[in-house]
Every structure is written in structure tokens, then in C-alpha cells.
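Before any comments, here is the structure.
Here the complex is missing one protein chain, while the rest keep their positions.
Labels A and B are assigned to the chains in the order they are written; within every chain, residues are numbered from 1.
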Amino acid sequence: MAKSPRITRRSFADYLLGTGLVALAGTVLYPLARYLIPPKVKEVAAGSVVAAKVGDLQPNSGKVFLFGSKPAILIHTGQGTYKAFTAVCTHLACTVQYRGDIGHIWCACHDGHYDTISGQVLAGPPPRPLAEFGVTVKGNDIVVTRTA
Amino acid sequence: MRIFARLALVGLAVGAVWFAHARPIPAAPAPAATPAAPSPARPFDSCVDCHRNLGGRLAAPALRIADDIHVKRGFSCAACHGGDPRAAGLEAMDPKKGFVGKPKPAQLPTLCGNCHSKPEVMRRFNPNIPTDEVARFFTSVHGQKLLKGDTRVATCTSCHGVHPILAVSDSKSPVFPTNVPATCARCHADAQYMKPYGIATTQYAEYQASVHGEALLKRGSKQAPTCNDCHGNHGAAPPGVTSVANVCAQCHGSQRDLFVRSPHKAAYEAAGLPQCTVCHSNHKIVQPSDAMVGAAAPAVCAQCHAEGSKGAASARAIRTALEDLKTSMASAADVVARAENAGMDMTDAKLPLSDAQTQLILARNLVHSLSLREVQSAATEGVGLSQRAADFGRAALAEIAFRRRGLIFALAVLVILALGLYLKIRAMPGPSASS
Partner (left out) sequence: MHLGGWLEDRLRWRAADAFLRHKAVPIVRHGYVYYFGGITLFLFVVQVVTGLLLLMYYKPTAEAAHDSIRFITSKVQFGWLVRSVHSWAANLMVFWVFAHMFGAFFVGAYRRPREVTWISGTLLLFITMTFGFTGYLLPWNTLAYFATKVGTEIVGAVPLVGHGLLVLLRGGEDVTEATLNRFFGIHVAILPLLTTMLLGFHLFLVQLHGMSRPESRGPARSVAFVPNFVLREALIWVIGLGVLATLAVLLPWPVGERADPLAPAPAGIRPEWYFVFMFQTLKLIPPHVLGIEGERLGILAFMLAALVLLAVPLLEHDDRKTRARRIALALGIFAVLYMAGMTIVGYLVP
């Protein structure tokens, strides 16, 4: 059938189809491409976290870091070993810290003291000890893992 | 048929072998041995045997005497009352054999102290039991009054019970921690009984309404203090006004440490005010709230600091710092909740929010230092953390808005495509008859 000089409905439909298909291709391929590009954020490997590098922490000092969605504390003890515990105080959930002057994990809120051997309560209101995490040194990394 | 015979023989052989190796039928279990008697055979004790059958008032002491901690350790009635339990009949109560009968109240501390004040005696039963109770008792208000001749005061058996005297660790003992308030209340809540002494009798009721009372009496928590934890038990006396903080510091150490370096310590001492109880009361200690801090009633600061004074201004500023922190945390939590409800993952925001909560707890405790600077420092840090959480929330909400805009765009593209398809469909030739 002959095509009339003005834009027929058919070719308008073709135009829409063409544009639509190209636009759809772009709308699908753009997110797809962005998806495949690896994100810059470090992958969160569930059960373990590199808490610090060897040499970051001086002996008899501690560092609070994020583990999962809760704070945790890594301690480089005066004897040279690494210990890791949850940093959520068992009294009222304040974030604890390490005090090198007394060698205890300490909660500033109500003066709770925990030992660094197994997280047991030494003084103050906390009712329960701090849960301990596993620490392994892999090369230059200090890796903290959830113990089973 | 021969096959069947062979099969039968094989079956018998297998059965025999199996039977031979089978576990023997277990013998019937031996009857349980009768449990050994808990104590060596009780020597003939005429006191208990006789009194038990007398009935009424005279029988009462003998009925449950077997529960008595002393009897369990091998003592007889004669250990306290004297006499000879081996003699039958009234010869057992011969004064020549040491019988003292019913001791007078004033004699009780000395009587009990005959054993309980002697370490060389007590260590045979418990090497760690204190042996200074009698000495302490005579320093107490009860002991002092007893020395002056007042026999209405509490003595050993008033609190520890008698016939039987139960161990302190026995939950039925009147001095078991959860029973102590009721024991003290027997006298101290009896307005009639306490009239000659002119002291209040509301302490028990107030204690029951307090957080300590609720913890101890309703929840059975042994962490909570009872009367003797603050007043002492044998050396019972109200703490002096300069000692209150140290009494409370048995548990509330950090608050005491903050208080003693605050301006209130010297001020209260000068005014003879009883430290912690000025704000927190002594018996009716309720859950503290931020409403206690401020320049106007119901804030406790207003008890002393008149409106317009420097103290009132400081109190108001401290309260403002706390309220500002709480407002900031609430609005951050709201933003985060909205983002979470819309489906965004808000784990990153939870940490600063919980850290902000830590700062609030810290700031509230720092109120005891009365230092505006310290409270504001903790509060400001908390506000910063809340804002960080709110930033996460707002970023998430912005992402949601971005996604919705993206959706509109994508739908627009699809609509164009759909329109194109639709028009083409309309332009198609109609259905044809199939062959």
C-alpha cells in the first residue's frame, strides 16, 4: 500500500516503537552495567572483620570497631596477645573502652570494670560478662571472628 | 523337602548363635537402699521428748526444733537453756545442772555471744562466720538502748527468730534478704509500739514503693539493698549525714565519686544535709527522671536554688542540655524509622544512634558532678552522633526519592513503547477465516 506524504499513523507508531525500544534498552542496560561494576565499599564478610593491621595498635591499648551492626573492642594486651570482645556494656548498653592505666575494659557510664582475660565483671553494676570473639592474625591483618 | 530341612537347620543354627550372643535379660533392679539417716542417732533428749507431749504453749518450742540450725549441728536445748537433757523428768531442769530457763531479753546478747563471739568455737562450724556481732550490736541504737534498760528493743531472737533459729541462707528465716524489711517493720512500722521513740514509722511503706523495694520484694533480685545493707544489721544505726554517699556507693560508686568532687559536697556538709537523700530520698527512692533536674518544681534543685540564682540558671542549663540531646535523638530515630519502613537497610545508622544513647546515659550520670561543662560536653557529643544517624536516614530517604523518579522515567519509556505497540496492533489487518 502506498505511503502518503504526511506522517501516517503507521510510521508514527513505528517511530514510537523505535524510540521506545532504544529507550528501553538504555533503561535496562544502564542499571545492569552499573550493577556489574564492583562497589568501592569493602565487602562485608559476615562472620569476620579485619579489625586492624599489625602495628596499628600499641601494646596495652584498645580499639573500638564495627562488627556486624554492633561495636566491638580489640585489645592489644600488655603481654602482647590480642583479645576481642563485644563493646556493648551488659548494664545499659553503653560502648565500653580500654584503659591502659588499669588494664581493664571500662564503661564510662557507671564505672563498670571488666577484665581482659575473659570479659568477666570486676567491679560496678554490669550484671554479665562481655561476650568474647575469636582473634587470628593472618599475615598483616588482625581478623576478628564470631566464635561459634 | 530336603531343601526345607536344610533351611530349617540353617535357621536353627543362626538362631542358636544369635541367642548365645544375645544380651542377657537384665535382672530386676535391686530395691533402692534405704537412705542413710542424715545425722548420727540422736542421743536421748528429754527436753524435746517431754515438751512435745505437753501441748499448748509449752509444746510450741519443741515442735519444729529439728529445723533449728544449732540442732542440725548437734546442739541440744541445753546449749542455750542449760540443764541436763539426759535426765528424764523435772531433774533435767535442775538449776544445779546449769538450767537457766527462759533468758531475759537483756541476757540474750551475752548468751548467744558465749559461742558466737568466740572464733575458736565458731571456726569448728564455719571458719568465715563473723564473731563480732555482739560487739557491733552494742554500738547499735538497739544495743545502746538495751544497755540503758529498754527491753522493748530488738535483740538476737527478735530478728533471727527462735525455736527454730533458721540459718540466714534459709529462705524462711526472718533475716533472709527478702524477709528483712518485714522483720524490721514488725516494730518500725507499728506506730503504737514506736510512740515512745518519736521516730517515723513510714519507712517500710516507703521502701516497698521504692525501686529497691520493688526489685527485692517483687522481682526477688538479691542485687537490691534491704534495711541492713544501708543501716548495718548488728550495728544497726542510721548513717550519719556525711556518710550517706558512702553507704549508697556500695553499689552506686560512680555517682558518689562525681558527688564528692562537686560543689554540693562541701555545701551539704556545711548545712548538715544528708547528701544523696536530699535529691533521692532515703526510703522512697524512685526511678530518677530528667524532670528532677531544673530550676522550677518539680525539679529537686528548686528545693534550695531560688529562681534567678546562679544555681538555678546552672540547673536549667543542665536540663536544657539533656532535653536537647533527647530531642536530637528522637528526630534522628524518626528519620531512620521512616527510611527503614520504606524498605531501606538502616544498619549503618543504628551504631551512631546507640552511641548517642550511651552519651545520654553518661550525661545523666554527670549531673551528679553539677558541672555544666561536663554535662554539655557529653550531650554535645551525643547530638553529633544523632545527627550522623539522621544523615544516614536522610540519605536513605533521598535514595528512595531517586528510585521513585527513576521509576517514573522507566514507566514513561514503557508507556511510549506500549503506545507504539498498541498503535501498530490497531493498524494490523483483521482476523481471517482459518483454512
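Everything that follows uses one rule, which is that a contact is a pair of C-beta atoms (placed from the backbone, for glycine too) under 8 Å apart; a residue touches a chain by one contact, two chains touch by 3 or more.
Nothing here was measured: the structure is a model prediction, and the numbers come from that model.
J.: Indicate each shown chain that the hidden chain touches within the full complex.
T.: A, B
J.: Which listed residue (B:H70, B:R136, B:R394 or B:K424) would be found touching the missing chain in the intact complex?
T.: B:K424
J.: Given the full complex, what residues of subunit A touch the hidden partner chain?
T.: Within subunit A, the residues that touch the unshown chain are 24, 31-32, 34-37, 39, 41, 43-48.
J.: Since one chain has been left out of the picture, which residues of subunit B touch it in the full complex?
T.: 342-345, 347, 403-404, 406-407, 410-411, 414-415, 417-418, 421-422, 424-425, 428, 430-434
Heads up, the rule we're going with is that only the chains that are shown with their structure count from here on.
J.: What does subunit B use to touch subunit A in their complex?
T.: 223, 251-255, 257, 347, 350-351, 354-355, 357-358, 361-362, 365, 409-410, 413-414, 416-421, 423-424, 426-427
J.: In the complex of these two chains, what residues of subunit A are touching subunit B?
T.: My answer: residues 9-10, 12-21, 23-24, 27, 66, 69-71, 88, 92-95, 108-111, 123-125, 127.
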